[in-house]
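Got a structure here, written out as structure tokens. Questions coming.
Of the protein chains in this complex, all but one are displayed in their positions.
Here is subunit A:
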Amino acid sequence: MTTTRPVPTPSSWSEPFWAAAREERLTFQVCGSCGTATMYPKRLCPTCLSDALTWQDAAGTGEVYTWTEQVAGPPSGFEDRVPYVVAVVRLDEGVQLMSNIVGPDAANVQCGARVTVAFETVPGTDVVLPVFTLDEAPAGA
């Protein structure tokens, strides 16, 4: 099966992130010089410019900073995914990333909702994306 869906092209310094995702681990960088936590992976620490960056597993929990449900007009490669939820997630470690909220109740998402990481293979590829599921349906939903 082929897909026209865009998939990440890892760089030499981001490849460990994607390798960890294939093992169902969500990772971020920590600077060995100044301790800054970095997401997404950078070549140099954006705080002190050191290259002494190490990898740490995230707990995989956090909250939704903002979100949208794309119901029409998606970019190419996402036509058969509509509707889907795109969200910015703030991990409990304090770093943020773009992701999808998945699962049957994904559209019940709210700003501030608690979420936990899950892993989704892009069909037809060996790319594994960290995505998130809602911890529980919000009251009244």
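The rule is simple: a residue touches a chain if its C-beta (ideal position, glycine included) is under 8 Å from a C-beta of that chain, and two chains touch if they have at least 3 such contacts; residues count from 1.
Rule of thumb we're sticking to: contacts and distances are computed from a predicted model.
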Absent chain [UniProt protein name; select from "Pyruvate dehydrogenase E1 component alpha subunit", "Putative glutamine transport system permease protein GlnP", "Thiolase family protein" or "Mycofactocin biosynthesis chaperone MftB"]: "Thiolase family protein"
Touching the absent chain when the full complex is considered, from A:C45, A:L97, A:V117 or A:L134: A:L97
Contact footprint on subunit A, counting only the chain that is left out: 5-11, 14, 40, 65-78, 81, 84, 86-88, 96-100, 111-112, 122, 127, 129, 131
